[in-house]
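All protein chains but one are shown at their positions in the complex.
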Amino acid sequence: MIPLSWYLILSALLFCVGAFGVLARRNAVGILMGIELMLNAVNLNLVAFWRYLTPGLIAGQVFTLIVFAVAASEASVGLALIISIYRRRSTVVVDEINLMKW
Amino acid sequence: MRPEILTLLIPLPPLLAFGLIVLFTNRSNRLSHSVAIGAMLLSWGMAMAVFIAAVTAPHLGEHPIELSFPWLPTGATALSIGVLIDPLSAATLFFVAWTCLAIFVYSVGYHNYGQPREAHDRAGLPPHGGGLEPMYARFFAFISLFAFGMLTLVVSDNLLLLFVGWEIMGLCSYLLIGFWFGKDSAKKAMVKAFMTTRIGDVFMLLGLAYLYSATGTLNYRAILANEEVLHHLATTPAFLGLSIAGACGILLFMGTVGKSAQFPLHVWLPDAMEGPTPVSAMIHAATMVSAGVYLTLRMFPLLSAGWEEGGALTTPMLVVSAVGAFTALFAATIAVAQNDIKRVLAYSTISQLGYMVAAVGIGAFVAAAFHLITHAFFKALLFLGSGSVIHGMEHGEHETHAHTDPQDMLNMGGLRSKMPATFWTFLIGGLALAGFPLITAGFWSKDEIFADAFANGRLLVFGTLALAALLTAFYTMRQITLTFLGQPRTQAAGHAHESKWTMTLPLIVLAVFAVAAGWAGIPEDFPLIGGLLPNWMHDFVGGTLLEHPHPVAFSPIPLLTSIGVSLLGLLGGWLVYRNAKAGAPDPLIRALGPVHTLLKRKYYFDELYERFVVAPAYWLAETFTYKFLDGKVIDGVLHTIALVAGSVGTYLRRYIDLPVVNGAGDLVGESIKRAGRGGRVIQTGRVQGYLVVGVAFVALLLSYVLLVRP
Partner (left out) sequence: MTVLQIVFLVTGFVTLLAGVMVVASPKLVHAALWLIVSLAGVAVLFVLLNANFLAVVQVVVYIGAIAILIIFAVMLTRRVMADTGPTHNPSWWLALISALVLLGGLLALILQVPAFAQAGPTAQPAADSGLSDLGTALVDVNRFLLPFEVASVLLLAALIGAMAIARPADAAEEGGE
């Protein structure tokens, strides 16, 4: 059988890959892709815990569903923002979007 | 009303008059002189009532009329105000009241009340030719204040109150000598008078203080009527070989030397003739200068503490008699060479005061008091008469439009026919001054002094006074002859006329006293007429002292001497001057030669004092104190302090305030700015950078939780 720790390790790995993407990518859309990876890792984690520890409680799946909804809304709003910034500044390189610099 | 209360009230009406005139009535001349004379009349009335009560009281010397109440608290005790009427003050009160009243009335006419004020007369200068005095009301205000001062002095029962009255009179003398302040000579004279008497007053105050510290009181009865106190004062040594009594006596006598114009402080009195003649009469003849002699008489028990009648004189008595006798002769010699009618009388006053002082000095208490009283009357009479003469001369000058000095006797002559009332009263006064036998008061009082001096063996004093009496008679007759007898020497004298009744009435009243006052003191053993009238003066006034003095035994020598010098002097004066012509020089100039100049210039004492006293004082005040001490030293210190303070302030500002304090304040702001500027670099605006930091911290935290903690 597959121990729970394998799923958790996998999701941890996925999460860290996504974190690296978020921190290192120059393109804003690339960062968003990294965020999607991280969210997926979280979902995986949630479902794994549901399946192994409390399969009778449906709350695990409901949680995951809610995460889906949140991810979707966040992706849409984020992409809308990127497009809006692209329209104004003709760039999506986050290093160049530094108006908040001192 | 009890006599004590009356006595207390006597000085007050003139004070009230002074206040009323100054504040309210000064615009109305009539109202002013009415208030003044009314007040003086009131005081005179009360004084007469008190005098009668005093004379009828038995043993007034032992039970005087007295009243005292505390006034100025001084710790446990208090200085008090009080009145004391013993025989001396009763007699003094009598003549002061009469002479003051007479002079108040005389002033109305003297200042030409009733005449219109001339257009060219200015306040501060004497009016020309008979116009109304512009400062009429002011004059009456001042003499009222003066009367208050004198009456206070006379009725006082302690030295402090006496001193108060003394100084008030000094002030009034100053104000009245300089009454016509527009004249430069008057301004100088008023300052000279005040300053000279001030010198005497300083010593007097020292004596007062010393006496107070030695006895703890200034009350007459407590010191002078108290045997133990006097004995204690006489036997306790003070300084310079004197006892306390001697030291205090001499110090207090210095006050008399100033006030009564004795040598060497005599220089102010002749110059004081700048004032109007009523002032000269009242202040500088009858009352204020008499106050000095009154003080000496009052202090007689102190001066003579330790002296026995007929015994050796105490040190203060020697000093007093020497000063008095010398002054009498000294002033008489100067009077011989003076031409101003008032100056002659001024020196005559100095001389006669010398007589009184000398009399006190040799222990002739009653004789001195007697002469004080008679002299007040006839000297006031003579001065008022001279005022009348001057008015007549001024009228004559006004009519003839002449510009000669109305006071110079060499311009007068023949006024006897023009001014008969003035002439006869002046003659009576002059004869009294010269000591004409029997019928004048001056004879009796002078004779008393001679008798006492001779009987007690004070032959030096006797001789000096006799010589002075000869000169007195001489210059008196000189004055009368030059003024009234012969022919007028100028047009002005020819057109003189008699003065109004307000001026001649007081002359007549005083002339009566000048004759009759002497008969109150006829010695009991005088040949022929002695014993007809009791020697009231000796009996009454002698009761002032603790031991009633013995009457002097009669001796013909002093009597003959006195009659002889008097008649000889009068004859000499008449002979030399009866043919004095207009424009001719004084015959005495040829007779005496350079001595005459010495006498005329008053032995150059004014110049001497000017050179050795006044000029150094000015130098001290102006150059030393003002320019050097005040200007250079004190101001120099102040400027240096200011400079130092300024430079300290600048230094503090430049090196401490600006860099340190301001710098610290600025530093706070600057450092925050710099910290901000330095710190803001972490805000790169790059979100990924922020995220990296966040993750790094999480990593750190995880490491800590997992590795460091178990």
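The first chain written gets the first letter, and so on, giving A and B; residue counts start at 1 in each chain.
Convention: a residue touches a chain if its C-beta (ideal position, glycine included) is under 8 Å from a C-beta of that chain, and two chains touch if they have at least 3 such contacts.
Note that the structure is predicted; figures quoted are calculated from it, not measured.
Colleague: Residues on chain B that touch the omitted chain in the whole complex?
Modeller: These residues touch the chain not displayed: 686, 688-689, 692, 695-696, 698-699, 702-703, 706.
Colleague: Please output the residues of chain A touching the missing chain, sorted low to high.
Modeller: Against the left-out chain, chain A lists 1-10, 12-21, 23-30, 32-34, 36-37, 40, 43-44, 47-48, 50-53, 55-56, 58-59, 61-62, 64-66, 68-77, 79-84, 86-88, 90-95.
The rule is short, and it goes like this: only the chains that are shown with their structure count from here on.
Colleague: Roughly how many whole angstrom separate the Cα centroids of chain A and chain B?
Modeller: About 123 Å separates the centre of chain A from that of chain B.
Colleague: Provide the residue numbers of chain A that touch chain B in the complex, in ascending order.
Modeller: Interface residues on the chain A side: 19, 22-25, 31, 94-95, 97-102.
Colleague: Under the stated contact criterion, what part of chain B meets chain A in this complex?
Modeller: Touching chain A: residues 680-681, 683-688, 691-692, 695 of chain B.
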